[in-house]
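Every protein chain of the complex appears in place save one, which is left out.
Up next is subunit A:
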Amino acid sequence: MSTLFTRRKVLTGMGLLGLGLLAGCDNSPKLNFKYGKDLSDKIMGRTFKLKNTEGETVTLSSYRGLMPVVFFGFTQCPAVCPTTLARAAQAKKLMGRDGEIMQVIFITLDPERDTPEILDKYVKAFDPSFEALYGTPEEIAVAAKEFGIFYEKIPAGDTYTLSHTATSFVFDTRGNLRLGLQASLTAQECAEDLLTVMEVC
């Protein structure tokens, strides 16, 4: 039974590959990015299961057909988080109509303070299409680990701030991880590499 299933999967895979070749798509396991990091051979970020701000459970497959751009942060972050979200909004604009399949997903690393209401208003202040995901601190820890995200609370007076990985992770429309965008890149550089991800079909 399982052998049959596997065979069927292989056949489907071959079929898709054939179609891809016919259509002139780039199916190569590696992509040539000008600025970001090729993550095509990295097995990560596949199994996260969190909630969107409407309370619905979402996984990577919820975004099939879109190009998810995943970034971890927190709304009380004064610098890198708003800068990265503003850059994503700008890159989306630069891509014109192609930008319509780009889906920015902001995952909070501070679920104790970031309520769904604040998260929703926060990401939508950058672009109305952006989504935020949250979960219990344990669920967030699992998702962060899945992406290899480092984060830690830093005491700040009576409260705390967070240090965290600032990379944006880009998947192709089939849900394969493709690209890592560092915080140092500009919106124009991101847009160019995002268009390269879109050449995959």
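Here, a residue touches a chain if its C-beta (ideal position, glycine included) is under 8 Å from a C-beta of that chain, and two chains touch if they have at least 3 such contacts; residues count from 1.
We take it that contacts and distances are computed from a predicted model.
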| item | value |
| --- | --- |
| Protein that the absent chain corresponds to, by UniProt name, given "Copper chaperone PCu(A)C", "Aldehyde dehydrogenase (Acceptor)", "Allophanate hydrolase" or "Oligopeptide transport system ATP-binding protein" | "Copper chaperone PCu(A)C" |
| In subunit A, positions touching the absent partner | 75-80, 82-83, 85-86, 89, 113, 115, 117-118, 121-122, 125-126, 150, 154, 156-159, 161-167, 180, 182-184 |
